[in-house]
Structures are given as C-alpha cells and as structure tokens.
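Only one structure is covered here, and it is reproduced in the block below.
Only a single protein chain was left out; the remaining protein chains are all shown in position.
For chain A:
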Amino acid sequence: MTQTASADVVIVGTGVVGVVVAEQLLDAGFSVLMLDAGPRVSRAEIVENFRNLPLGLKGSASSSYPPKPWAPHPMPSTGNPEDDYLQLEGPDAYAQTYIRYAGGSTWHWAGTCWRLTPDDMRLNSLYGVGRDWAFDYATLDPYYNLAEYSLGICGPSDPALQWPPQPRSRPYPMPHLPFSPGEDKFTRVMKEKLGYTNVPVAQARNSGMPYDDRPACCANNNCVPVCPIGAKYDAATALNRLEAKGAVILSNAVAHRIETGEGNRIEAVHYLDPERQSHRVTGNHFVVACNAIETPKLLLMSADSRNPNGIANSSDQVGRNMMDHPQLALTLTLDEPYWLGQGPVVNSGIMETSQGDFRAEHAGAYFRMNNFARNRYETFNALKTGKVGRALDEEIRRRTACTVNVVAAHEILPDPNNRLTLSANKDWLGLPKPHIYYDVGDYTRRSAEVYSMPIARRIAEAMGATEVKEPSAFAQSKHLMGSTIMGTDPANSVVDPDCRAYDHANLFLPGGGAMPSTACGNSTITMVALAFKAAEALIDQARRA
C-alpha cells in the first residue's frame, strides 16, 4: 500500500454529481482530488465505437463503452447470469445500465431534466404513501436554478408549457428545441382528442446557440449513447476545465475501501490500480458520488470494527429502497408517417398525468413519444418479412416512418426490501458484485392496471394505431435512486438534508441515492440540485473547521 495523494476534499466518482461538487469547491478555493474507476477517453473514440457497432447493438446505451476489467459495468447479457455484473433477484429485474468511465453515465443520458413538483416532495402528507422530503420545493428551487444554468438547460419560456406548472423564479438559460414534424402531430392529436398537453422537455442541450463553451445541437439524434459533438451536457465535457482550475483527476482508480478514524470521521479512501496495487488517499472531507449502486456497494464493502454493517449504515438503510422509474413501452404502427428522429431522442412529454389525488391509490405516470429515429429498430422487423431488394428498402422506409414508441414512465415507492447487498460472486479485482432484489410493488403495478395502460391504449387509439404491441413486463429507466436515502431521522435515513452521512460528519453522499421519492421525471436534474446543496453545506463546514 502506498500513500499517493491528499487533498482538502476527496471525491469518488467523476460523473455529473462529483463534477458539480468539485467545481464549487475549486471555485471556493479548496484543493480537490477525484477518483474514477474507469478510463478517461476522448469523445472521438466513443463516436467511432458507436459507428462501428453492428446495427443490433446501436440501441444499447453501454456497448460503445466496453468496460475495463477492473471497472466492470452492466452490459447486454451474454445469456449466462453468472457473467453479468449485476446479480439480480426478485419478481422484477433491476437490470440497469450505467457506465464506469471518467465523466460517468451522463455520457449516454438523453439529457431530460424534469424538475420535481411541490407535491412530488410531499407524498406522505398529501396521500399517505411513501416518504416526504426533508424540505420543501421552495428550498430546492434555487439549487434547481443553479443546476439549470450550470449544465445549460433549454426549456420553454411560455409558462403554459413549463413543468412544473409553478411560476419559475428564473427563466431557462436557453429556449426549448423545436419539435419534429411527428412531435407536432402527436402534440396536436393529444390536445384535440384527449385534452393532454404535450410539453417541450427541459433538457441539457445547447439549443440554437453555444453554451458552456460547447457547440449548438445539430440534431444528430444520437444523444444516446453519445452526443458526437458535446452539444448535450455530459460531465466529461467538464473534466479539462476542472483540471485547469487545479483539480487532480485519477482515472482507472477503483475505490474499494473507505477508512474511518477517531470520532468515526473518514480518514482515507483506498483504491486499486489496474495492476491491483492499493493506494491510500487522505483528505479532510470526502464525497462519494457514484450513484445508487456503486455508492452503497462501496459503503458496504468498507465495513470495519466501528461500522460493522458498513460505512454510514447505523440505520441499516444503506442499499435499501432501490428505486427507478419502471416503464412500459408500446410500439404503435400508424396509418400516417410520423418520421421520428429529427432533433434529440427525447424532446417532449405529457407530465400532467403524473399528478393527482389518485396517488393515494397508485402511481402516476409520465407519457412520452420517443423521438429516436426508428430505422435502427424497424430494419430487423422488416427483415423478418422475408422481403429483399427494393421491396425490403421500401418496407424499412415505411416502418421507420409509420411506427412510434410511446412510453409510460411510473413512479415507485421506497421499499426497504428492494435491497442491494454484496454478492458472493466476485469481479476481476476480487471485489464483490452488487446483488439486488427488486419488486416494483403493488403501488406501481396497480397504476399499470387501472391507470397508465388504459391511458396508453387511449393514446394509441387517438393516434389511429393499426397495430399495438404491448409490453409484457416493466422495463428499467436507468434512473438509479434511493439506496442512501435522505431523511430527518437518523434511525431510518442514511443522509441528512445536505446529503451528509449521519454517521460521519465529513462524508457526503449526494446523488440519486438520497432521493426519498422518485416522481415520474428523470432524476438527474434533482441529483444535481442536491449536489449544489451538498457542496454549499460542505464549503460552509470546511470553512468553519
């Protein structure tokens, strides 16, 4: 073991949350050292990886990011569950996708940035289900603003099209992106036939102008798995800037143990390099920002005599309450061409269906018509028809134009039984793989039965679908939440309202893990807001020390 480095603040994870916290600290004058388990790569390399993929894998978010042996992450299944990185159990599969690369999983996010609504944060008070947040929307609002200006979020200026419907305290930094012709049609049909308002997605994408020293979106429709030009925010775009501000970033450095000392303060983080050598990094404050699977895994792996259940785990809640946005996707064949695929892959959605008194009984849902170009999927269906030559071309063309994907994304309640533990199965470094038990639960299932699927069928009918392919099971949204849950009571919560671990005064765990409710919209913008809040608390605490 060698003592490699030290800094005021050590941050594990170089994804969006780690990067946002790091920049706040650097700007406040603190030294920062960051660790990432995975490699640091150029966008050029990932773009070519994507282009070289066979068509069947182009829809995979992770196949353009082959994992390093020392930093495995979930990949399309080989068919043998033993080979999989995530060891899954339970009625539903918590088969998430994320990548362990410097810059983290915003490399392949769509960039969707729905804020929570005030009601989303008070499920227990209003509806008697789930958990309330430790603070209200007004408390979170300024951090949302910081997040939107930092990442560069484009969104509508018309209040009637904004989500949540509350008046904004600050306008979006950029106007929303235009709808594709298919989205225009969808918006019109939803309004006329069902009374729903399909609103522009607030998204981390440069809309008609450069922002954050990055170029404007030119509609490659390639947001997932990689924006080829950096018009979509991803944390990788910030790494050079952090280094210019003095950060030290170590890639291929796999954190495997958090070391505690006197007063149960965190003393050091130990990491393994690709030669399996261990190094010790010390600091005054520590941030673990590896999101809701890798963060609890690291905390549990670091159990010591002071913390026999794992770091930050006196509540026994580390790894529990695993959440996501369980989704059901319908594929519709339509009479008329919609020609999806112009612009970003997700560009609009119906959010109003996520709110209502029904939440006392079942989950709400957010409906969207994905704007992925359809040829990537429909080519295979066209091939199955047996057509060849020009007839095949025409079939691909017809299906690409006339099929759409309508998704219902649901909220889910925190359930302690949905739990991540350490598998006996080990990875290349000999570290335990994550084992996850998961059941989406009756609250969400009931929504599918009585609420979301009936709405989805009405949407299909309104659009004049001639063929409807319904899903057989819930799929995952890759929105990891809940495993280091926030609350006001240390007995049932891992972190306090500033994402500070109750058990360790100098350890912060910002990110999706802290979220006590999921609502229906994508989690990243809330994670980033929490990162700004945590950074503010950390800076305050460090200055007083």
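Definition applied: a residue touches a chain if its C-beta (ideal position, glycine included) is under 8 Å from a C-beta of that chain, and two chains touch if they have at least 3 such contacts; residues count from 1.
Rule of thumb we're sticking to: contacts and distances are computed from a predicted model.
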Protein name (UniProt record) of the chain left out of view, among "Cytochrome c", "Phenylalanine--tRNA ligase beta subunit", "Acyl-CoA dehydrogenase family protein" or "ABC transporter permease": "Cytochrome c"
Identified contact with the non-displayed chain, of A:Asn240, A:Asn417 or A:Thr466: A:Asn240
Options A:Asn124, A:Thr139 or A:Asn220, residue touching the unrepresented chain: A:Asn220
Per the touch definition above, residue among A:Thr4, A:Ser31 or A:Asn49 touching the missing chain: A:Asn49
Contact set of chain A toward the excluded chain (per top definition): 42-45, 47-49, 51-52, 208-210, 212-216, 218, 220, 222, 228-230, 237, 240-241, 243-244
